[in-house]
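Note that this complex is displayed minus one protein chain, with the remaining chains in position.
Note that the chains are named A, B and C in the order they appear, and that numbering of residues resets to 1 at the start of each chain.
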Amino acid sequence: MIKVGIIGSTGYAGQELVRILLGHNEAEIKWYGSRSYVGTPYADVFRNMFTLVPDICKGEDLEALCEEVDVIFTATPQGLCSTLVDENILSKVKIIDLSADFRMKDVNVYEKWYGLTHGSPQYLEEAVYGLCEVNREKVRQARLVANPGCYPTCSFLSIYPLAKAGLLDMKSIIIDAKSGTSGAGRGAKTANLYCEVNESIKAYGVTTHRHTPEIEEQLTCASGQETVINFTPHLVPMNRGILVTAYGSLTRDCAEEEIRRLYEEAYDGERFVRVLPAGICPETRWVEGSNYVDVNVKKDERTGRVVMMGAMDNLVKGAAGQAVQNMNLMFGLPEYTGLLMPPVFP
Amino acid sequence: MIKVGIIGSTGYAGQELVRILLGHNEAEIKWYGSRSYVGTPYADVFRNMFTLVPDICKGEDLEALCEEVDVIFTATPQGLCSTLVDENILSKVKIIDLSADFRMKDVNVYEKWYGLTHGSPQYLEEAVYGLCEVNREKVRQARLVANPGCYPTCSFLSIYPLAKAGLLDMKSIIIDAKSGTSGAGRGAKTANLYCEVNESIKAYGVTTHRHTPEIEEQLTCASGQETVINFTPHLVPMNRGILVTAYGSLTRDCAEEEIRRLYEEAYDGERFVRVLPAGICPETRWVEGSNYVDVNVKKDERTGRVVMMGAMDNLVKGAAGQAVQNMNLMFGLPEYTGLLMPPVFP
Amino acid sequence: MIKVGIIGSTGYAGQELVRILLGHNEAEIKWYGSRSYVGTPYADVFRNMFTLVPDICKGEDLEALCEEVDVIFTATPQGLCSTLVDENILSKVKIIDLSADFRMKDVNVYEKWYGLTHGSPQYLEEAVYGLCEVNREKVRQARLVANPGCYPTCSFLSIYPLAKAGLLDMKSIIIDAKSGTSGAGRGAKTANLYCEVNESIKAYGVTTHRHTPEIEEQLTCASGQETVINFTPHLVPMNRGILVTAYGSLTRDCAEEEIRRLYEEAYDGERFVRVLPAGICPETRWVEGSNYVDVNVKKDERTGRVVMMGAMDNLVKGAAGQAVQNMNLMFGLPEYTGLLMPPVFP
Partner (left out) sequence: MIKVGIIGSTGYAGQELVRILLGHNEAEIKWYGSRSYVGTPYADVFRNMFTLVPDICKGEDLEALCEEVDVIFTATPQGLCSTLVDENILSKVKIIDLSADFRMKDVNVYEKWYGLTHGSPQYLEEAVYGLCEVNREKVRQARLVANPGCYPTCSFLSIYPLAKAGLLDMKSIIIDAKSGTSGAGRGAKTANLYCEVNESIKAYGVTTHRHTPEIEEQLTCASGQETVINFTPHLVPMNRGILVTAYGSLTRDCAEEEIRRLYEEAYDGERFVRVLPAGICPETRWVEGSNYVDVNVKKDERTGRVVMMGAMDNLVKGAAGQAVQNMNLMFGLPEYTGLLMPPVFP
């Protein structure tokens, strides 16, 4: 039985970790960490957990925590994890960081886009980018995994097969993404009040969103071409879900069937990436509550571009589910353990 | 492994049965019955099931079906199940009927409120009302279970402890209930379009809703007093969830603590009924996607009335989850098998 | 042209006042008061007002304000208005207070339910409860109007005809009310975040909500009978709208037609109260954005109770619209001036 500690268990992603791990037969949560709710019963913060979680929230003392558990999930704001990890901790526990701290290899890129000083750049090289579909073998060996961002996961998986095949002009890619509101976190801000979000849609972080370099780095890596993208996220009045609509120009003409075959081959055997039948667009409702990513691609004969699409639950495959997928790999379990819940509809 | 057939698998309750049974280790769906989608892949109707359900929808031929399965769920419109069951079928399979056909013992009450002629009143006596928390032992022996209605389940469980204790004036009860829109079914009606339901709330079926006599019969049975209620359902702009706010006069004065103790005793050991701490009101968000019912009660010292409250997912405990709970009992499995998924939030 | 000042113009009710007054031919806003946004352009707070309102937010200095305007609306938290008004101010301007400070005649009731010390109880007698349909003549003469609460407006107008006719047992009344989320205000609280409110419904303030004594006082006044009620508000995932479902016992049997006739007579000539046709239930979507209240009543022959229903926009008839209706009366304008916008659907 894997003993688990969660730092940041009282945010939306942290709570989703709890939900998933309660159904995981090989893991047991030993530490519900929180900054704001230390001493409060966890089920008082999230009443869905009433009778299911009797624990009291604890703090963020990693020194103490690493003595009690085998793996620590950090579902915390950017900049925290990198100041907490050190050799002592990494020698005792595995770390799966849901923040951005270890996602990019170049510390300058991190510091520029995040406006933070990185607390432990010496681990950037070692950290494994935990996109299991791509880095499965590295994850198995890792002691520090950078869990991918929600937008990057969905964006990358939507584009990956074409990028890998060298069929995309990597300077032509435009990613127009849409996210449910849980992605904005549980902080009490006027902009996230019900009446401010409901019945509206907006773009935000236009040309400046911090997931941009993360996507570029992964696509550069996959394609072997320097990738520069436009990335525009939008806030959608729904709780969960990310939809990516990405556009790109082909480097040579090829038929839609050939393109779709690349997707099927790239994701052959992948349990959590579902290549939809031709002509069917991904919709977030079909993946809600699950670890699945639905992808598809359509070629526009008129413009020569491809439209690459993906849908995913931002809290599951985009955060907690992918984190558990990483944990499973790191501990030698079947990758899908605890992650087979079907999407909840409606 | 229990072999399962579902008649009406392409409605919302039917699909929820599929979702739940996919996670049930002791059951396997052998027949996805549908009236509108015969010949269509099930996953084309509900794309959340893509890669999870390869089956093609079949029809409603109970004669054929009962040769292939151990239990049949009928998630069909009122009046269908009662015309389909007969001695041959009941000798071969167990039936769990999610419609109202076998919920009331008095055929006249059924025919008056539903405006239908009952197709097999000879089974009304035998049929067991499948509210596990009350009729657990009878369900274990049953071959025909009437799965309770969504509003009745939540209403009854909110009121039951006080009714059983004889503390309620059974003529004083007013039940004001609120339901998410999945309760209205998947039929294409203008009234259920997104733009008609969104950003609005309304009462419907005022003084005439067909769940009224079902609730009255169960409360009469629990209290030993003839019960006549006001029941008013409301349509709420959300997918899932039922909230019940019920009002009643006490037959004698007693303190709120005493009243709450009755609830705790009545539901002691019940896994799926959660009596919330004093002062905490049930909210549907805390039970969504799960088989839990959250209940609580508050006494109004000024008026001498009690306010009894319950929240539940109408598709789970109010339909498919309770049906599986009944199946588990009927087949000698632990009652909670396949039903322990925590509520999904947000 | 009436010169208007608004204290609390940056809350939802304050902004709705602005929206309505922009379409009012006889009024002009001279002062956009705010506590949090002094010095900020009003249109930076509410961008719907971009190009429509060039003004900068000012503070809450009533002494200065009363020199510049003819009427002041106070859309502020409870307890503020009563500390601001004095003889000097009242001699110069008319006050329409959207808070609860002057709604109840008995200062003890106010102080008990609101947990505040009243700042100027000497004006309680003079203040007119601004429910135009009942107190029209008094409002015309008033210099201080207490604008009714949102729940009380809808509750009272739903019940009033039967109460006035003496046909209701005034101890039997139960009001189950449902409100959109704008009623919770624009303060940044976790409980009002999108993901906390969306896809859920809950009761709150059960047996203790502060609108209870206000409703009781008005119904006592209308019926001549001491009225004690159960009042239970619920939070609904929608922006605007209040729905009231009220239950009461008749003091003598009478037919539904007779009861409906009482409604039609009571509201004969009332432009903003619409008695719906028999059998049609009010729905909040049909009044959104407008000053209309839709009401109806149904008798339950089985229980002898009546179900009284009302729907209204909480920000218009429940706050800003009613306030403007009061202003119109106080300044001798046609009552409906600036208030004839049809409901916005969908």
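Everything that follows uses one rule, which is that a residue touches a chain if its C-beta (ideal position, glycine included) is under 8 Å from a C-beta of that chain, and two chains touch if they have at least 3 such contacts.
All values reported here derive from a predicted model rather than from experimental measurement.
A.B. asks: Touch as defined at the start, partner being the missing chain; which of A:R19, A:R143, A:K178 or A:R210 qualifies?
C.D. replies: A:K178
A.B. asks: One chain is left out of this view; which of C:D70, C:E196, C:E216 or C:D294 touches it in the full complex?
C.D. replies: C:D294
A.B. asks: Specify the residue from the set C:A27, C:M49 or C:A177 that touches the hidden chain.
C.D. replies: C:M49
A.B. asks: Even though one chain is hidden, which residues of subunit A still touch it in the full complex?
C.D. replies: 171, 174, 176, 178, 180, 195-196, 198-204, 206-207, 228-230, 232, 234, 236-241, 243, 245, 247, 281-285, 288, 298-303, 305, 307, 309, 311, 346
A.B. asks: Applying the definition given at the start, please give the residues of subunit B touching the unseen chain.
C.D. replies: With respect to the unshown chain, the touching residues of subunit B are 12, 181-182, 184, 186, 188-190, 192-199, 237-239.
A.B. asks: Since one chain has been left out of the picture, which residues of subunit C touch it in the full complex?
C.D. replies: 12, 15, 18-19, 22-23, 46-52, 182, 199, 239-240, 274, 276, 280, 283, 285-290, 292, 294, 340-346
Here is the rule we go by: only the chains that are shown with their structure count from here on.
A.B. asks: Does the subunit A and subunit C pair touch with the same residues on each side or with different residues, judged by whether over half of the numbers are shared?
C.D. replies: same
A.B. asks: Measuring from CA centroids, which chain ends up nearest the centre of the complete protein set?
C.D. replies: B
A.B. asks: Calculate how many whole Å lie between the centre of subunit B and the centre of subunit C, each centre taken as the average of the chain's C-alpha atoms.
C.D. replies: 38
A.B. asks: Cα centroid separation between subunit A and subunit B, in whole Å?
C.D. replies: Chain centroid spacing, subunit A to subunit B, equals 36 Å.
A.B. asks: Could you give the separation in Å between the centres of subunit A and subunit C, each centre being the mean of its C-alpha atoms?
C.D. replies: The separation of the two C-alpha centroids amounts to 46 Å.
A.B. asks: Going through subunit A residue by residue, note those that touch at least 2 other chains and give them in order.
C.D. replies: Residues 12, 182, 199, 239 of subunit A each touch two or more of the other chains.
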